[in-house]
Every structure is written in structure tokens, then in C-alpha cells.
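Shown here: the complex without one of its protein chains, the others still in place.
Let's look at subunit A:
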Amino acid sequence: MRRFRAAVTGAITLSLALAVSACGGGSATGGGGDGSPKTLTYWASNQGANIEVDKKVLQPELDKFEKQTGIKVKLEVVPWSDLLNRILTATSSGQGPDVLNIGNTWSASLQASGALLPWDEKNFDSIGGKDRFVESALGSTGVQGQDPAAVPLYSMAYALYYNKKLFAEAGIAKPPTTWDELVAAGKKLTAKGKNGVGVEGSNLSNNIHQVFVLGKQHGADFFTPDGKPDFTSDGAVAAVKQYVDLMAQHEIVAPGNAEYAQNQSLSDFSKGKTGMVLWQTASATFKAQGMKDEDWGVAPAPVQSGKPGPGTATNSMVAGINMGVFKNTDNRDGALEFVKFMTSDAEQKILNKAYGSIPPVKSAQSDPAFGAPAVAVLRDTLATSAAALPQVPEESQFETVVGTAVKELFADAAAGRAVTEQSVREKLEKAQQQMPKK
């Protein structure tokens, strides 16, 4: 009997022990605040050519931070394709990092989840005040009228990159400034056996950025002022059709681009197969792929007519990365300290130089490195002619459903099926109906 009882006790103890260790398993990997004021976990988004590049850029800075404050930062660089999912998982489980990077277009969506620390005046004051940041970058940190969900870290804007040699060979004197000129230039390039312009047809976010800007140029916003989805307005249909028509009607985009999602269009450009790409801060990627700086030029992204500016002359979205703090961090002071460090003038200069982006901190922008012609185009675009994506909680869903609609339209175009106003409208209607009902 004693043995039996011992066996019972053993089995129960063992199973309890297993159960407890299974429950606690999350905190070891999640690292969501281990209670120590001397460590922080940081999820950085992949900004450089690959994850190793990011580690090389960031680690020395983190070491510097540790030297200054004694706080050790555990770094994890998360690839773009995983980042949103990882954040969602961390949000629902409560097991996340202390500090993290988010794509600035997700700000309002993540703000709605309530997982991120709101940046009220007091928090902003602890990192030097809200006034230090550029207005357009702050426009992409959450719903207007609420405390921002994150702080701008790197700013980017879209521009038109072109291959100087291919332009010369095709007899194109200067980079196009309007869409008509872009189509004309593209046709000259295709006549020479090159691709006119490259797109990433299967990359949902990129599709959204492009059609959002074109939507602005057609006076459409994709959301009504009170935040309801409005994907089927005439302007939205015109914008999506105009973008897909670069392949479907004008045939200046190679059909193969319909399946691109891993920056293959940039590889094509670097190899001299494609004459133009519309991209945000592509210089580092070109360099990584072996293209010399003098081989490419950069110009403001095209508009329908006239010069880029606000309203219907918008030619870029406000692109960039924000930095957020998980509300449930055990080390809030350390986290704020770390955000302060990363947004300090000195670090802003170092990091944005390394990534080819623009500092969203005004006083760091004056550094001569950001006055070079390639970067100046991006800086001016950001200051004068870029618009933030709709700051509504449903922004992330919008990226998915409309991005998918554009992907399917590109697939149609690539397969030689007609892309008409009717088919564009149908896809957008379907996308709108997939949005969650409130």
C-alpha cells in the first residue's frame, strides 16, 4: 500500500510539475519583462539588406547604451513578413518585448488593441518633448486627437529611381515628372528590350502604398472622414486601375512582376533589366546588390500634372518606422530611457545614415549627410508632398484586403485577362465587404 501511495504521489507531483513548467514556458522565450531594471528586450524591424546587417548596425549602439545607463538590451531583429504576426501574438498573450519597432502605418490598428503605452505629454517630455519631431512623421503615430501609440524613429518617402545608362540609351533626356511622361519613358525603354518600371504585384503593403498615393491624386481616401471603409469611390477605382494599367494597358511592367513580393523588382533594377522603380529609400539595397551610386538617379515620384505638393499633388505616403513600448513592461523607466537614447540627435544621425532613411527628429536633419541629392529628394517629399495613410483602427485590414485585390488584378493582367473599370470595382467591392462590421 505504501508503494502504491508513493506512486500516486509521484505521478501527481510529476504531472503538476510538468503543468507548471508548461505554463511558465512562455516567459522564458517571450522575455516580456523579467522584472529586472537592468535588462530590456527589443524587437527591431529588419531595415538593412538583411538581418545580419541590422545586427551589425544596432549592436554597437546598444552597447553604447549599456555603457551609459547600465541597462542591457537584448536585441532581436524580426523580418518584415513576421513582424505584425509576432506583435499580434505578443499582444494577445501578454508575452512580448519591452520595446519594439512597428511599421508606422499600423499605429492606429495597434493603438486600438490597447497593448502599447500611450505617449502622453509626460512620456513625451521624458524623451525631450513632442516638438522635436517632424509634423508629417507625427501624423502617422495613431488616431488624431488621441495620445500617440508610438514615437517616430526612421522616416522614409517614395521617390522615382531610374537607371541613368538605360535612360541615355533610350534617349530619355530627364526623369519623368508626370504619369504620362512615365508611361512614355517606359515605352521607350520597352522598345529597347528593357522593362519600363518594376512593381511588386504580390506584396500587399507595397500595393497599398502605391494605390493610396494615386488615390490621393484622384481625390480619394479609401476611408470616409468618420472612419468607414470607402474602397469603391470613383477616385479609388481610378487609382487602382491606373496602377494596374502600367502592366495591363501600357505594358511597361513585365508580367513576371505579378508574382514579385521579395524585392525582386529591386534586383531587376540593380541588374539593369528595369529602367525605373518607385521605392522608398532604395539606395542601401542597390549598393548591397552591387550597383554603383553613380549609375542611378532619383527624382520625385510622378503626379498627374504640375508639381508635387499637398492634396491631389501628393506623391508619396509618409513611410517609416515608429518605436513603441509595451504597456505591460516591467521596466517602463528603462524602456523610456531607451527610446530617449534612440531618438537622441546623435543616434538619429548614426542610425538614419546607416539605413539611408531620414531622421524624423528636426534637429538631426540638419546634418550634411541628409542634404545629399538622393536623400534631399526624400526629405523634401516628406516635408511637402507626403500624406499619412488613414489613421483608423482598420488600417491593417485595409492593407490586407485591398492589397490582395490589387494582387489579384495584377495576376489577371499578367495572364492576359482584361482589367476593366468593372473588374476593378468588383474586386474592391469584394474587399470592402470583407472588412469587419462594427
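Throughout what follows, a contact is a pair of C-beta atoms (placed from the backbone, for glycine too) under 8 Å apart; a residue touches a chain by one contact, two chains touch by 3 or more; residues count from 1.
Note that in this section contacts and distances are computed from a predicted model.
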Missing subunit (named according to UniProt) among the choices "Alpha-ketoacid dehydrogenase subunit beta", "Type I-E CRISPR-associated protein Cas7/Cse4/CasC", "ABC transporter permease" or "Putative monovalent cation/H+ antiporter subunit A": "ABC transporter permease"
Selected residue (touches chain absent from view) among A:S81, A:T224 or A:Q422: A:S81
Per the touch definition above, residue among A:N163, A:S202 or A:T343 touching the missing chain: A:S202
Contact residue for the chain not shown (choose from A:N50, A:S92 or A:S305): A:S92
Hidden partner interface residues of subunit A, rising order: 1, 3-4, 7-8, 11-12, 14-15, 18-19, 22-23, 81, 85, 88, 91-92, 94, 109-110, 112-115, 201-202, 204, 254-256, 258-259, 261, 327, 393, 396-397, 400-401, 403-404, 407-408, 410-412, 414-415, 430, 433-436
